[in-house]
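Take a look at chain A:
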Amino acid sequence: MDHILSVLVFFPAIAGLLGFVVSKESIRAYGISVAAIEFLLSLWLWFSFDGNYPGMQFVEMLPLIPAFGISYYLGVDGISLFIVVLSTFITLIGLIALSIEKDIKNMIISLLFLEMTMVGVFVSLDAILFYVFWELSLVPMLYIIGAWGGELRIYAAIKFFLYTFAGSLIMLVGMLVMAYLYHQATGVWSFAITEWHRLILPMNYQIWLFIAFFIGLAIKVPMFPFHTWLPYAHGQAPTIGSVILAAVLLKMGTYGLVRLPLPMFPDASVYMIYPVAVLSLIMIIYTAMVAYAQKDMKQVVAYSSISHMGVIVLGTFAMNPEGIAGSVFFMLSHGVVSGALFMLVGVIYDRRHTKLMSEFGGLAKVMPHYATIMGIMVMASVGLPLTMSFVGEFLSLAGFYQISHTMTILAGTSIILGAVYMLSLYKKSFFGEVVHEKNKNLKDLDGKESMALWTLVLITVWLGVYPKPVLEPINTSVESLVSFMHKKAITKEAREVIKPTVIKREAE
Partner candidate 1 sequence: MITLSHYLILSAILFCIGLIGVYRRKNLLLLLFSTEILLNAVNIGFAAVSKFYGDLTGQMFAFFIIAIAASEVAVGLGLMIVWYKRRGTLDLDSMQSMHG
Partner candidate 2 sequence: METYLYIALFAPLVGSLFAALFANRPKNIVTGIATSTLLFVAWISSVVLLMHVMHGEEVHVKLMDWIHAGGLYIPFGFVVDQVTATMMFVVTTVSTVVHIYSMGYMDHDRSFNRFFAWLSAFVFSMMVLVMSDNFAGLFIGWEGVGLCSWALIGFWYERESASWAANEAFIMNRIADLGMLIGIFLVYWNFGSLQYDEVFAQVADKDHTLLIMVTAFLFIGAMGKSAQFPLHTWLADAMEGPTPVSALIHAATMVTAGVYLVIRANPLYSAVPEVSYFVACLGAFVALFAASMALVNRDLKRIIAYSTLSQLGYMFVAAGLGAYWIALFHLMTHAFFKALLFLGAGNVMHAMDDELDIFKMGGLAKKMKWTMILMTLASLALAGIYPFAGFFSKDKILEAAFATDHYVLWTILWITAGLTAFYSFRLVMLVFFGEERYKIFGFHPHEAYKFMLWAMAPLAVLAVIAGFFEHSFMHMVSYVLPIEEYHVASGTFWTLVVVTLGIAASGIAVAVFKYSKGGFSKKWEETFIYKLLFNQYYIPKIYDEYICKPYAELSRIFWKDMDLKVVDATVDFIATTIYKSGMASRVVQSGNLSNMLRWMGVGLLILLLAAIFYSPVR
């Protein structure tokens, strides 16, 4: 299995193409089995991954346009490995819980294509390849929102597409400049990200390039004030679209931050910590408050997911292993938890065709099973210890505490404000008497829904209690990343702020 990564990338796409000839009755089973095989492949990747080696593994390299140094260059390290597993996992879970009947074939094929692009982004080590997958991922999502969405679906889909597309164009310009600078410095063309990492640039170049990359990535995250496409996209997208959007597509932005600007421009990253942190803080507090004002369940979850992404960005810019490892872990937990929350909202939407909280109330009585899972996921979203989110949130905030005390206290309000909007959502929809006649005979979760959701619950709790199998490889790669950044930094401030191993491990 030397080409496991290529297989992972292209298997779903090829299987998706073959899906056109599969009959409509068996397409669902076909889709699930393809996703399951893909998931097993990614698990195989995980188990054959060497957690103690910090660098890239399973590297594949094939020159595509040698004259410009563009190559087909894949590889995973501890940072990307688990996001790949998350992508395949969420696709599988999403397919299992898929409740759409209309044009199911097209839906499943688009999902498989989407899976290819997602895995592609996370394993690409060539900037052009990365960019291609990055842009390609917009297409299936555009189609999913535009074809199966709500009333404003066309508006939402176009907004999603154009907004993120505009951002990534800026990033593309950054990439081209970067390649040009690399050519200037070394005399050869290369788009390999690992090669770019080794390039030490003067401060002013770093800052401009950092801004170019940051804008592209920030729109995807989405950072305040570039976040407004997300509520529309979530509000209009079908459940499966929201699940994948929140769980995986947003992670492209934060993953990109860790992979591109941080190691490429360590000095500029340190220089920009405060502006970025202020944006993240606004994002955390402001969107948490906006979430509280929402009337629609799905919008609450959408805004909450923006708020949590703020903590992830903050953790990334902590510039120490605790913060970055925490933010990578938080990406995973956010993927699982927000994916589950969107799925849960989808469950009730399928039954009542509304997501307004005022239409519900007392659901705990009618749908106890559903209420239990929702309760667990709400608590996970709030960041209760022994759920996955806590580990990520705790580490991210702990890491950032070294940068700024006050800002961490402000960011920490997310644990309060998160409780405020999530618990009021839970109270409004699940507690109280059953008021509406229509709610009195709602069916509780059916087989496939419980299967999908319980799996997510199990993962949330398992990785909350025992995060080691995931956190350890992440930590190995992050530690080497941070010490690399420390070595590479040219300014004194950056050397001081980037702390490779801050504290001797006394407990060992």
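Just so it is clear, a residue touches a chain if its C-beta (ideal position, glycine included) is under 8 Å from a C-beta of that chain, and two chains touch if they have at least 3 such contacts; residues count from 1.
How were these picked? Simply put, all candidates are chains of the complex that A comes from, given by their letters.
All figures in this text were calculated on a predicted structure; none of them were measured in a lab.
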item	value
For chain A, as assembled in this complex, the candidate in touch from 1 or 2	2
Candidate 2-touching residues of chain A, taken from the complex the two chains share	159, 162-163, 224-225, 227-229, 286, 289-290, 292-294, 320-322, 325-326, 329, 362, 364-365, 368-369, 372, 375, 379, 382, 384-386, 390-391, 394-395, 397-399, 401-402, 405, 408-409, 412-413, 415-416, 419-420, 423-424, 427, 430-433, 465-468, 471-472, 474-475, 478-479, 501-508
